[in-house]
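Every protein chain but one is kept in place in this view of the complex.
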């Protein structure tokens, strides 16, 4: 996963981008980068770590210009590597370009193979670079044309922003897997972001979603919209609404907080529990727990407290401490759960490694019964469109029944929200979503060779000092 | 404010201390330090920034030994300075000592003057160092005796932990202003901390509060308890329960979360509002808002979202952004508050500079009415016992009526919890608290010369690289 | 200027490369980089600053493998930029490649233009990258063939080392402008370096010079030699012997120290001085001063002392200090020069900005007369083959007679070594050198468009944190 942001025709553009990325940091905080265009050259800074670690005032000042874009990334591999850090920049016959990209191309491997045998040199193992090479191979006076030609060759999920000497170009794949929204700045400039919460911080106004298959060009305050020729059914990622997006964001035209409240309420209707209190797993289960509590009439209790400083490098003691991994993040409030029959509301169970520890923690806190309720269906299929997920073998719901999972996490009861219930919870009532991770029905086919692409390529490992 | 932690007879003592401080980081995150005793020498590391910035695995490994103590500090001055960073260490005729201290001595100036004219050299402008000098001047074979003699000379608030070549000594002033708790480790060791949440992370058990006027010595797993000869009325700081302590902590024998729920409920009884929803100011108003909602029957809504990455260095844009300062921390969820009459529950109004911005933010988010409810009485008097507060001139409640403040923050109504209501909210029903910041009744008198002590001394400014 | 080093089939290859670069650091110390091949992937680390600043033990350990190459660079632009830092790495259809390059291609601009219009994407504005793209465009099973085809298209100065998955390839342009030597390691491995002093530190044996127009492939301990088809007259850079190379090196088959001693002696014969002492400008004038002293019979005096810590970042006082810039580097020893008629021996006068300050410093130190002797002819033409020199306008000898320069630097007399005298000073008696910077006779023609290539390209400015 990652968050992207771009801004056009705004003083202090790099600092605005920094702030936009700051608001999007829940989408990835392991590396980040900003590129600005100072009128003559690209200026770039990429680094490992949170935005606040990578950028300081001096760095932002050196990223001069009124046009910028940025990227914040959740590293999928265990080790931290800088090599694939975005934005990706390139000098081409059309000038200097920079690109940020959220998503995953499903035919990147075959396209890259083809380009390499034609003499193209790749700097990264990222699929983002494929798009730049396709453009360079098809140079056009009008860069939008060059981009449209390039995008005809790629399939999969991409919400992208391209910085050119003449402006910004934002594009979203024909399925519209990943979100991308358009904003208007107070002084006349334009911005693009993965989620609307980035606009709120900047005092920008959410104008609308970039449509699936749409390409929007911003030059100064002027906007032009293009349509890709390829047509596909919309397939917006529902997991964004369940888990990934910030609750104060609007994505796909839906209020995330309202959607989650409705999921919780629907979950209470589908899977009531004979219990005393509803406890959210903070912070992701907060809204669905409130929805559940309201619908069920049970009192909400903040029975688990989250340590807000987590997310940074953290040193474990050599000395074993029981359930240490979970304790660093969560702590039960014994006085609120002791002797209670607890409904524990969370957003999902993926590998099934954390849930047993949380249930145990709640029991150790004195709960008499623990009833786990999950605000989406069982996650049984991997995502090929940009959500980092384990292989099917590692997904606990791929190989176990709900009852088996219940036993495994040692809950008194376990229930998931149904796919129908989930769909009905969307405030807009609108359809056209990707449900592949629950249903196994993939909107865009993935062939074997492309499945684990990154590992197929010779790699370049940038060594951190 | 600050958080202190000490541990005795535990493998990996420095890493345990690091974890303890990690859990206490809400009490201060601008500088931190750890001292360990490796059997022959003190090892020390102090630095600016959060625990995770100051310590890495290598540093902790070099802080060898089975005894350690640590400190995390909220810097009271605007600029960051390292000079007064704790633990304070000293070589004396009784051996090497290290001291951490939470609180504030009210006669530090006069004592320091006296010591200096006797030839003592001070390294810091901290009142903590006074205690070490008093000990050095009264050396005893038994270090506890030396400490008891020293503490007879000082007045004010101190919860302290002293590391000696022979063990740890924890002490709390006769009023017991600041909290200090005793814990038992799984393997037989002993620990001390400002709040019990530090024990939870370590898998340690909360044994009990250190009593006001008590001195506890830990040597290996052995504990001895001493009483100071000076007698005072207990005066535990109520503001710890209202705001400062973590909700999952037990301090002064009270469950913080239960106390806050009760404050919210009592506030609803004392100051009901004709409104549609209850919205907490996160995170400090969360529990009292839930208490208010339950008692009033109004629905709770998470109408303000907190950005969890705040607290780090943050760069402001040169370009003005409206209400920027508050937006970095909070964002309203328009869909949840638009058209609603909102009860906004917060813990306190100090200077009155933030509240108007939050009220405005809620109104901009579409709220029809905003009724502010505060879970303690008006803060009208400065604290001399260790809570960092502005001067009386800057306290908005010192110079304005509740109605004037309401007008100033532009709320439709404003109400505070009464002092009686606050006292009744404590789960234990126990009395003996300091209420000086609300009542102006100071348990320990402060003379003029000692009021602004730090500034009276020649200072040493450690320059950061 | 820069220094390059490569090593094949040697345990600890990155650390050996680090040491090799360490010995070559006089050729550039503003940025450095090392790439290793771990058997599966390239590992790379590049950074600003001296070798010891960029690499530590951990970094070197992560640069795993038995094959590596490295580069140390003298940044030609005033500002420090990381963008063009070498080694340059690339993923191609022939696998992962890394390249280091000392020299300057004179047709880089036209070649790059041609490649870009064919769809190639450039990451840097360095001419080194052109060679990689030419290879990628002409992939061959045998990488040497691909390299030979690529090198047929480029003209100018290049001593390069290419790291491939199968081995190292070293190549030197048909003129052999820049040095490159081959060494044998004690354990059977092979190494390449700009100068032989890098071998001494590693305990490696200097085998021979790589010939102009030769390509040497090292796979394990096996060596193969190829010849480029293009034939040119040898044109080894004489300025390497006069100034750039380390005195303990052998380059172009010549002992640098012996060459400099001979230059000094010849200078004494050509331009004797009626003086009392010979004083070298340390360290570059040391050997020629000794040669001058011996031949003239005048005593050598170390009348100028060099500060050995210079070369690092250095902070100037805001407060003006007279002749500060020169004083940081040099200090006169008054007792040795007061009242003396001094022959001051230096290697060259380029812009003519430093020499007047040194002459003044020697006069301030009490010298009665100052006779400047330079161990090469007047530098009147810019170098297009890799020595960083100012434009012709800035070269003091391009626009002034020797007598005018003498007046300008305020010497009592000034003399340069003649071109014939310089040639006769070479120990080997061998010819075939480039003398363009003194004679204006350029072995390889440079067309206008290619003269200032770097600035013609859109640039990417990596912003340092």
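General observations
A, B and C label the chains in the order they appear, each numbered from 1.
Rule of thumb we're sticking to: contacts are C-beta pairs under 8 Å (C-beta built on N, C-alpha and C of every residue); 3 or more make two chains touch, one makes a residue touch a chain.
Note that this is a predicted model, so its numbers are computed, not measured.
The missing chain, though absent from the view, touches B, C when the full complex is examined. Only one of C:332, C:382 or C:421 touches the chain withheld from this view, namely C:332. Residue in contact with the omitted chain (choice from B:23, B:42, B:193 or B:321): B:42. Among B:96, B:354, B:400 or B:423, the one in contact with the hidden chain is B:96. Note that of C:1, C:23 or C:216, the residue touching the chain absent from this view is C:23.
If you put the missing chain back, the residues of subunit C touching it would be 10-12, 15-16, 18-19, 22-23, 25-26, 29, 50-52, 55-57, 60, 186, 197, 200-203, 246-248, 255, 257-258, 283, 286-287, 290, 294, 299-302, 305, 307-309, 311-315, 317-319, 321-324, 327-328, 331-333, 335-336, 427.
In the full complex, subunit B makes contact with the omitted chain through residues 38, 40-45, 47, 54-56, 59, 62-63, 89-93, 95-96, 113, 116-123, 125, 132-133, 136-139, 165, 457-465.
Note that only the chains that are shown with their structure count from here on.
Taken as a graph of touching chains, this assembly forms an open line, each chain in contact only with its neighbours along the path. Every chain gets a centre from its CA atoms, and the centre nearest the mean of all protein CA atoms is that of A.
With centres set at the average Cα position, the gap from subunit B to subunit C is 61 Å. Measuring from the averaged C-alpha position of subunit A to that of subunit B gives a distance of 36 Å. Multi-chain contact residues of subunit C (touching two or more other chains): none found.
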